[in-house]
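One structure is given here, and the rest of the page talks about it.
Only one protein chain is missing; all other protein chains are in place.
Our next item is subunit A:
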Amino acid sequence: MVRKKKWVSSFTVFALAAVLIAGCSSSNKSSESSSPSASATPSATTSASPSDSPSASPSGQPKDGGTLTISTFTDMVSVNPIFINDTASGDLDALIFAKLYDLDRNANLAAEPWSIAAELPQVAADNMTYSIKLKQNAKWSDGQPITANDVKFTFDTIRNPDVGSPAISTLDKIDSITVKDDYTLDIKLKQVYAPFPYSLFISIVPAHVLKDIPPKELKNSKFGVDPAQTVSSGPWKWSEWTQGQHFTIEKNPNYWGEKKPHIDKIIYKIYADQNTEVQALMKGDVQMTEAIPLTQIEAVKKQDGLNVILAPGPQYEYVQFNFKDENFPDKYSPFKGQKTRQAIAYALNRQGMVDNVLKGSGGLMNSPFLPGSWADPGDKAVNYNYDSEKAKQLLAEDGWKPGKDGILVKDGHRFSFELQYNSGNSRREQVSQIIQQNLKDVGIEATPKGMDFATWIDQNITPGKFPAILLGWSLTNPDPDAESIFSSKYFPPAGQNSGWYVNKELDDLWVKGQQTVDKTERAKIYQEIGEKISIDLPYVFLYQYGLPQAVNSSKVKWAEDDRPESSLAYGYLFHAINWWVE
């Protein structure tokens, strides 16, 4: 009997460990990709960013051949463009699939030499029909031509609700698609929808490979997980995947584009964590790392040949308030007063966070639009400078009075709340502590609580049940439309306005922004939104941040025009087709 107990206890320990691990950890991956967004914010102009980007090598001429090894800390999931929803798979997609349209450095839709479309779409006078012309020489990696049928199939599949594609919301405004001939098609919308051009920035899938799979089974197909069965269309093709270790791509022998890639082979090596990645970069095992921890920037810079690109990227972080009383222990949301929210914005030392935590990889944000983009309201948005006196004054004006323990009280409610964030993200951990301290200085008790990502999303974010959160949005689409985040049409669980924020005036402006096609007019609307939202503050916008990219610049080369563009989603691979390795 003695031994039976032994293994029972061994098992119990194991099972408990399993549950503990499942219940309390969150990978870096979750923290970084925590918030892919169906929303859209232009990352337009390359705004003067504090970057010391590796200079191009003016002396060098592009060279063919060689291998580029890139490190990442998450494995890919599936490269089937219909289901892509994680960074590693997105990287692979960017290299092996040709997109219908691409983006230029200023985040404008572009028909590049490597895009499937031959020219920019023709938009009808009613702004509801887009005519698209394809290149006639584009081919799949199995040699079949890429036709208008492939484009129609891709769009129809994504917008079919049975498929469960995460991209459905970008295409659900389509009414019908008409194939006019092999290389021309018309897309008709149900309504005027100004962000639509960015829905055309999309990878196309091969109809001849996928058309016979029932929609519900698509996610289970081998396409996207088996290199041999993943027919693609980009400069490189996927050749190998060893799960958890590496995936490799090689030049596509059937590549149709006039410009061919210089680099023969690109290997993505998967590391267990970011620190291990940095070691490998320093040792020379890899030549490029897509994101290095902020704490390691100095060490990497010191090493000969290594450069760090420190530009802010298409993502921002914020504190979101909950306006629904029942989400608080005493059934009272302390955030309802506009002055109270403004006071919190004044109380937070945002510049200090940028300087000390982000170490130059970020900049202040005052609205949901990236600084320097065409929708950016600039100075029209209120910039809340760190001013705790002003904060205290505003809190007093809103009726908060110091309680016995120094914490403010109003109508018998203490100003105390839980600030949730996802554990495992060291940046958010640090920032949450700064927030706690800053708020304590003005008499507000914020208790930071790190949570496992999956649990958090399931129990708090999706149902909109939390007092306040510290989170970020990654803007995968350069359009500024963010109706689904801020409009009262999109309350949980059906929408992403998880703080239950209501502002009818803004609700209308978001719709107006979607229905105005003229870019100058649209810009005015978003600037107005930016201004109003910075006053009303459903969020305190903290900062735009970037993922510092490290490059071994003695090995990886590009011309100035082809340098990585941090402000774009997957911009760290911008124009990789033109890069070369020494």
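The working rule: contacts are C-beta pairs under 8 Å (C-beta built on N, C-alpha and C of every residue); 3 or more make two chains touch, one makes a residue touch a chain; residues count from 1.
As a convention for this text, contacts and distances are computed from a predicted model.
Engineer: So which of "ABC transporter permease", "EboA domain-containing protein", "4Fe-4S ferredoxin" or "Indolepyruvate oxidoreductase subunit beta" is the UniProt name of the chain that got left out?
Structural biologist: "ABC transporter permease"
Engineer: Any idea which of A:Thr455, A:Ser488 or A:Asn503 touches the chain not displayed?
Structural biologist: For the chain that is not drawn, the touching residue is A:Thr455.
Engineer: Looking beyond the chains shown, say which of A:Trp473, A:Tyr526, A:Tyr539 or A:Trp558 touches the absent one.
Structural biologist: A:Trp473
Engineer: With respect to the chain omitted from the figure, which of A:Thr340, A:Ser416, A:Gln496 or A:Gln514 is a touching residue?
Structural biologist: In the complete complex, the chain left out is touched by residue A:Gln496.
Engineer: Could you pull out which residues of subunit A are in touch with the chain that's been left out?
Structural biologist: Looking at subunit A, the ones touching the missing chain are residues 1-3, 6-7, 10-11, 14-15, 18-19, 21-23, 25-27, 29-30, 33-39, 69, 75, 77-78, 85, 161-166, 168-169, 216-217, 219-221, 224-225, 242-246, 267, 269, 271-273, 276, 279-280, 282-283, 285, 452-459, 461-462, 471, 473, 485, 493-496, 498.
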